[in-house]
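Missing here is one protein chain; the remaining ones are kept as they sit in the complex.
Let's turn to subunit A:
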């Protein structure tokens, strides 16, 4: 930590901010220091840290002081860190918080995440060394003396070697994970090939499989996440799972639908259901597939797809066309309405309000006035007054 200097924190002319991150703690090697909670800024020339509570407390170190950096993954109760190895401080360095330090590296703890992006940007800046080509307003502590730099580097070779070993071990853990992943994927690939072969045989009728077996096949595809080779759908539609899900949904959605005038967009349903579940959430495709089965299972809800592609769930008892008549009355009372205004009046989402007005228009009850001020609907006087 003795490589840092006090600074105002203002960027020099020619210095550009690259990235910043809140919630960063500095450590002097393995030891905690008082720089507990701050904003870390990376510029083209320096690494700057400013205390979040006391903005006067601001320190910086030139990027040229950095030998190399490494990532330290997060652990239980520990934030992810970046370890920054530094050259010894140059003799003409501006005064800073520490006169000396027994460590040649510091640690940046990312208590509020952001380490991945920061590491990436810091690596880039160290590689590009933009501070060498862009002169700045104030004299920077640039390590121009490359000859001396080389001699200094030799001095910390022992430390570097130890760190290299430690890095290799971390790398080994990661590479083991990747190796295991590759092996797993090989096996998954075999499953994909097999399913393709089965689908082909079904198509070419090489051996009849029963309806039961078809359902089994679809559920295997679902488990593996393999697109159904016959229909090209990326889900095993019409599986037992989706049937059960459809029935569950009918139960869960009855009350929410009644509270919302009998109709909800599929996106609203997705959020509602998943928020309630908390765990073992539904995928969007699960939801769509289950809803597609509502009608055939004779449940009291149905899926409806508007011309625009918007998908909704309606109570069977809900009649959108009847709602259109009510909408016409509302619009007539006010003279004209936009989807936003109508939504506010009636207490609906803008998405569904717009669909209702569009449906009314399609049925001939409303006319549109499409201008730069927005889309406005009027009662269709051509129809009523002709």
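Definition applied: a residue touches a chain if its C-beta (ideal position, glycine included) is under 8 Å from a C-beta of that chain, and two chains touch if they have at least 3 such contacts; residues count from 1.
The definition used in the following text is that contacts and distances are computed from a predicted model.
From the set "Proteasome subunit beta type-11-like", "Response regulatory domain-containing protein", "Vacuolar-sorting protein SNF8" or "Small ribosomal subunit protein uS9m", the protein name that UniProt assigns to the chain left out of the figure is "Vacuolar-sorting protein SNF8". Of the listed residues A:160, A:285 or A:361, the one in contact with the hidden chain in the full complex is A:285. Of the listed residues A:24, A:48 or A:122, the one in contact with the hidden chain in the full complex is A:48. In the complete complex, the hidden chain is touched by one of A:35, A:217, A:342 or A:377, namely A:217. Interface note for the absent chain: among A:271, A:325 or A:383, the touching residue is A:271. Not every partner is drawn; the one left out touches subunit A at residues 9-11, 17, 20, 22-23, 39, 41, 43, 48, 50, 52, 55, 73-74, 111-116, 174, 177-178, 180-182, 184-185, 187-192, 194-195, 197-198, 201-202, 206-209, 213, 216-217, 220, 222-227, 234-236, 241, 265-267, 270-271, 274-275, 279-288, 305, 308-311, 351, 370-372, 374-375.
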